[in-house]
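First the structure, then my questions, so here it is.
Removed from the display is one protein chain of the complex; every other protein chain stays in position.
We just call them A and B in the order they show up, numbering each chain from 1.
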Amino acid sequence: MKKYILKRLFMMVPMLFGISVIMFVIMHLAPGDPAGIRYGLNPEVSDTAREEFRSMYGLDKPVMVQYFMWLKRFVSLDFGRSLVDDRPVIEKVLAHLPATLLLQASSVLLIFFLAVPIGIISAVKKNSFFDRASTIFVFIGYAMPTFWLAILLVFVFSFKLGWLPVSGMRPWYVQYLGAWAQLKDLLAHLALPLAATAFGGLAALSRYSRSSMVEVMKENFIVTARAKGISEKRVILVHALGNALLPIVTILGLTLPVLISGSFIFETIFAWPGMGRLGYEAIMHYDYPVVMGVGVMATFLTLLGIFLSDMAYVLIDPRIRLEGRK
Amino acid sequence: MKAVNRGIGKLKKINFQIILGSLVIAVMSLAAVMAPIVATYDPLEVDLSADARLQAPSMKHFFGTDNLGRDVFSRMVYGARISLSVGFIAVAISLFIGLALGAISGYYGGWIDSVIMRIVEVMYCFPTFFLIMMVITFIGPSIVNVMVVIGFTSWPGLCRLVRAEFLTLRERDFVSSAKVQRVSDARIIFRHILPNAMSPVYVSATLSVGGAILVESALSFLGLGVQIPEPSWGNILTAGKSYIDYAWWLTLFPGLAILFTVLSFNLIGEGLRDMLDPKISRDRR
Partner (left out) sequence: MMLFRAGKTHPYPKNRIKLKKRVADGKVLKFVVKTVSFRGSSFVLKTVVLFFLVTCFPFTVNGENSGTKTHDAYVSSGLGDGRVLIPFLADDVTSSSICGLVYNGLTKVDKDLNVTGDLAERWEVSDDAREIIFYLKKDIRWHDGKPFTAKDVKFTYQAILDPSTACPYVSGYSDIIDVEEINENTVKFVYKEPYAPALLKLGMGIVPEHLFSREKDLRRSQYARKPIGTGPYRFVEWKSGEYMILEANEDHFVHPPYIRRYVYRIIPDQSVQFLELVSGGIDSMELNPYQFLYRSKTGEFNDRIEKYRYLSRSYTFVGYNLKDPILRDKRVRQALSYAINEEEIIDSVLLGQGETTTGPFMKDSPYYDHSARSYGYDAVKAAMLLREAGWSDMDGTGILSKDGVELRIVITTNQGSQVREDTATVIQGQWARLGIKTEIQVAAWSAFLNQFIDKRNFQAVILGWTVPPDPDIFAVWHSRSAGKGGLNFVSFSNESVDELIEKGRREFSGEVRTKIYREAHRLIAEEAPYTFLFTPYALPAVNRRIKGIDPAPAGIGYNFIDWHVNEQDVKYRF
């Protein structure tokens, strides 16, 4: 068992390495470079100034050389500096991470606490009105173009009704608010982005819980429990739910990468200062160090998430063999 | 549940979801195919006179006009062509690659399997949307590029499904008997195993079409989708959101169109899933 864990963890390294190479190469295949983006058609910046910029950041060296320079720094955990404002990549990431974590973590929690009950009830009352209605409702969330949902929410709740702020994570005068007011304000700012983010993810988890519950309900031990005279409520809540929850929990591991990558679309519309925007702006500005930093981190978390989820699954269901599984 | 007894092969009963979903898609597709007839105006025709622009929906312009005086309804009808074809073709591409690789991988096993699975893993671990954004920024946005890129990033999922099916099916008797009869590998794969492996593929592919349409609209939001003046639902919506408080029709209709289309595909997909076989290996991921 331990050997398997070590093997898996060990395998992540070449994977990360390979992906980093691919990302680096893709970025450099792009036409143009950061100097062009920044100074492209600026009459005040001469061509020599652009060339100087390029050599200052080593952009004039061949791609592979640049990659190894990056790699060398990377393994000593130096993610380099952004080409846009010269800040250490780590600093930028840490500045943007909390916002995304806050939004995504609350979203995951919200989804969990909504989707699971919906799924359970749908399964128990299979094909009832509730089942059908919740299916459609949940699918609507999944079928909506995300930015459409976001902008509609802002339009209705902020602009027309004035119940919630239009955008941002906190107001610029936040330090003048007392602690309690700050919290209330944060919740107000969080409400719409959270609603938008969670609505989309509701579908997957609720369908999954539903099907998981449906399968569990068919099991023999449920029949036995009923035969033993245990109340239906107990049968559902204790026996069935307990078993149905396990696979649900395992897929939570897969939400790990989402926690940090955020959604660029929501972050743009709600002016949420998160990782999604950081990544997107980095791509647009050809900010290689930041793109690599964010990309590698996201990949690492994806790998970790898959690993944890696999581990959880194995632990829960000993019938699954480690080796044959793929 | 409306049970329509067909008794054709595995189709036990077509359920309500599928019927509803298919109906909507059929209408959309029909409109898209018959676009030149259905559309009331030329979608690219610009009318710059002051009163022709940003008009509310009326009998003349069912969905109103946009900022250059173009009829929104006609643009939506032609946009249906583009959005639907992006969806279908992107999925077709991913099907093509995914089926082929999954079949080969599942059937032969061994080192081919390892290699293909490594590739699948790598692609899985890539932050997908990140990748799509990067690639399109770099190769330039166009309808073809969008289709290709979406297709190329969604095949891994299908590949694994197909492979899983092949892994189980290749041990079955009908395969061994075919082998004994010296039937060629290719024939075995395509004529014997594949048809039986298709159930989860149908479900996944249907769901993916909806997904591809959503990705296209998200790319349009970033300016990386189908380029103007060609209309796609995504780019009509993106252009329209600047006028949301004044010209609500520019935001409402394309959004609803995308919503209903994707929803229908999802309903069909889920209906198929419920219907085809509860033993469908549901990929945990």
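Please note the rule applied: contacts are C-beta pairs under 8 Å (C-beta built on N, C-alpha and C of every residue); 3 or more make two chains touch, one makes a residue touch a chain.
The shown structure was predicted, so the numbers you read here are calculated from the model rather than taken from an experiment.
K.L.:
Which of these, A:P14, A:G32 or A:G242, touches the one chain of the complex that we don't see?
P.N.:
A:G32
K.L.:
Using the touch definition from the top, which of B:I25, B:A39 or B:L54 touches the missing chain?
P.N.:
In the complete complex, the chain left out is touched by residue B:L54.
K.L.:
Using the touch definition from the top, which of A:M12, A:I90, A:L177 or A:L252 touches the missing chain?
P.N.:
A:L177
K.L.:
I'm checking contacts with the chain that's been left out. Which of A:R8, A:R50 or A:R132 qualifies?
P.N.:
Only one listed residue reaches the unshown chain, and that is A:R50.
K.L.:
Since one chain isn't shown, list which residues of chain A touch it in the complete complex.
P.N.:
Residues touching the hidden chain, for chain A, are 30-33, 36-53, 56, 81, 84-87, 92, 95-96, 99, 151, 154-155, 158-159, 162-173, 176-177, 181, 185, 188, 268-271, 273-274, 277-278, 286.
K.L.:
To test your reading of the contact rule: which positions on chain B touch the chain that is missing from view?
P.N.:
These residues of chain B touch the chain that is not shown: 46, 48, 50, 54, 67-68, 137-138, 140-141, 223-224, 227-229, 239, 241-246.
The rule is short, and it goes like this: only the chains that are shown with their structure count from here on.
K.L.:
Calculate how many whole Å lie between the centre of chain A and the centre of chain B, each centre taken as the average of the chain's C-alpha atoms.
P.N.:
23
K.L.:
Which stretch or stretches of chain B touch chain A in the complex?
P.N.:
1, 16-17, 117, 121-122, 124-127, 129-131, 133-135, 137-138, 210, 214, 217-218, 221-222, 234, 237-238, 241, 244-245, 251, 255, 258-263, 266-267, 270, 282, 284-285
K.L.:
Taking the complex as given, what residues does chain A use to touch chain B?
P.N.:
15, 18-19, 22-23, 26-27, 29-31, 127, 132, 135-136, 139-140, 142-148, 151-152, 155, 159, 207, 211, 247, 250-251, 254, 257, 261, 264-265, 279-280, 283-284, 291, 294-295, 298-299, 302-303, 306, 309, 313, 326
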